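All protein chains but one are shown at their positions in the complex.
Chain lettering (A and B) follows the sequence in which the chains are written, and residue indices restart at 1 in each chain.
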Amino acid sequence: MTTTRSSPLVPRSDTSRGARKVGRFFLSELGLIMGRRRNQAGLLVLAAMPVILGVAVRLTESNPRGDGPPSFVDDIVGNGVFLAFAALTFELTLFFPLAIAMVSGDAIAGEAHSGTLRYLLTVPAGRTRVLIVKYLGIVAGSFIAALTVTVVSALVGILLFGTGPLTTLSGDQISLGTGLWRLLISALYVAVGLCALGALGLFVSTLTEQPIAATVAVMIVTATMWVLDAIPQIAWLHPWLLVHHWTDFAELMRNPPDFSGIGDGLLVAVGYAVVCLLAAWARFDGKDITS
Amino acid sequence: MNAPYSRRPWLRWAAPGAALAVIIAGSQAAAHWPADAATNLPPRTAAQLLTDVQRAQPTALSGTVTAKMSLGLPDLPTSGGNPTDPLTLLSGTHQAKVWYDGDRQARVAVLGDSAETDIVSNDKGLWVWQSADRSVLHVAEPSGAKGFNAYGDHARSDDRARLPEQLSTPEGVAAWALKMLDPTTSVTTTSNDRVAGRAAYELVLAPKTSNTKIGSIRIAIDADHHIPLRAQVFARGANKPAVNVGFSSISFTKPSASRFDFTPPPGAKVTTPKKALHAAPKAVRHDRLGGTANTELPRVVGKAWSSVLVGKVPTKPAANTKDRSLQDALKLLPEVSGSWGHGRLLDTALFSAVITDDGHFAVGAVQPATLYAALGRN
């Protein structure tokens, strides 16, 4: 019987399986994402934004300001930690979504475009397993992006402006430790929102063989959601938009911190992620790989 | 490429489809739950309810008040500025958090987009904190909880120009409506309801005259604590409230004392007016309008529901940006003219207002024609 025969080349080992097996694939995927010049440059740009923001505030700080200065400038000057909150808010509108759209749009479409997908699938890596590992890569990318920006901007802010207890929106003060703790929660919350966008990107990525097309599509969807979110006449739609609750981590800067916005945001994020991942699976599991 | 789907590929789409359906159904169920929870309360007449309200003992509470304004005004995209700006308060949905210790201390936090206005009343007096410009107004005179627990004499003493601010708490709206009570109004009850998860009686006040834009006012009164939980103002013939102010969550446990502490944060601009003012909102307002000079006292024309407030807009010594934006907003209003003069009309579902080119104004919960008549009597 030839079915049980192995080539004498190397003895086969079927012993190790399970999560560890996803682990090795995942580490390889992470290496692939982080090893891309494009992604390294993107991360650098993300990290540079708070530095530019901080330096700009520092340079204009002593100048007399005109009427109605943006209040966050005062906050940053008062306490460098606020630079991190400002950076998170600032990058959420464009830079974070762009970074995630790049990574997630590339996930399947990139492999299909270069033809590596057919080899991955005949290894066989398993279609569902490929999706899971690709999504875990996007999740890792989201957290790396959000945490890098947070840490860099907090350090730059503290260096430029010093730190101490933080003044909340409610006018009360909280200790630096509490403030940093809330900053960490904000960063993780931002990352979760990006993960949901990544799930959308992964789905779009299964629809095409052009990674750029997937990236552009995700950016268009994100921009459309921001625009819709700014139109008060369709307020009924707002709770359903992924980006609607994205900046709600600012509610943590009230005293007591208001978690309701973040809670709603997490629910919306999980909803988007679940639906998009299942749609990605439905599409990818039956897709003809002809590239 | 799993076997069960290889011949029926579309079957896979059932998974995301089902997930989407569950999410939509779940969100709808959560939004309406517990809509049908039974509210079996012993029957009470309107008169009994009114006495209940007036006799209600102040009780410690904390909660969130949501105000939804559907006056028919265009919603302006929120600029992220001051959440207590009267212009923004007139439309859209607003939230405030309320804490009250049942005695003299209270705190109201009006939530804005990355901004907050806090009004704190404690033994050191009254504090108004505005995060938008990091300003603190401190009135040392302990004006106490009156300003907040306002369904007493406070409402009676005041002018109606401050309507929006007053309408931002259920207490304020209820007090204002109670004042209207006279032979011109029919007061009835209707089916009980649940507000913020609490059983409530509903009092309905309906004007007997048709010479007003207001169709009815419904006030939901907590069955245990007899405090108004929600007030809704309906325009004539409308079945959705034009103004809906009520608790979206409420708890009757006493907030910790530290909730009412307030120390101006470093870097805040603290102003302490020398002249004691009887209520903070008024002080803020006068401050914003650039002082009280040249103000001709407004007077009331007409009676009860169809009354019209007529007066002259205070002239501003120095126009700042905010007033300029107000002027720009005015220019968006349609122009009207008549024997009374020439001006611009703001016509909403509940009230209308005219401001003439020479600075006179008339406002009331009436049709514009009534306003013109009132102006004509000038």
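The working rule: a residue touches a chain if its C-beta (ideal position, glycine included) is under 8 Å from a C-beta of that chain, and two chains touch if they have at least 3 such contacts.
We take it that contacts and distances are computed from a predicted model.
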From "Anti-sigma regulatory factor", "FAD-linked oxidase", "Nitric oxide reductase" or "ABC transporter ATP-binding protein", the hidden chain's UniProt protein name: "ABC transporter ATP-binding protein"
Selected from A:94, A:125, A:139 or A:223 as touching the chain missing from the view: A:125
Which of A:116, A:175 or A:224 contacts the chain that the document leaves out: A:116
Hidden partner chain, residues of chain A it touches: 1-3, 5-17, 20-22, 24-25, 27-28, 31-32, 35-37, 114-116, 118-126, 129-130, 286, 288-290
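Simple rule for what comes next: only the chains that are shown with their structure count from here on.
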Distance from the mean Cα position of chain B to that of chain A, given in whole angstrom: 39
Touching residues on chain A, where the partner in the complex is chain B: 67-68, 71-72, 74, 78, 89, 127, 167, 169-173, 230-233, 235, 247, 250, 253-254, 258, 271, 274-276, 278-279, 281-283, 285-286
Footprint of chain A on chain B - complex, ascending: 1-2, 5-6, 9, 12-13, 15-16, 19-20, 23, 75-78, 91-93, 97, 109, 111, 114-116, 118, 127, 129, 131-134, 136, 261-268, 320-321
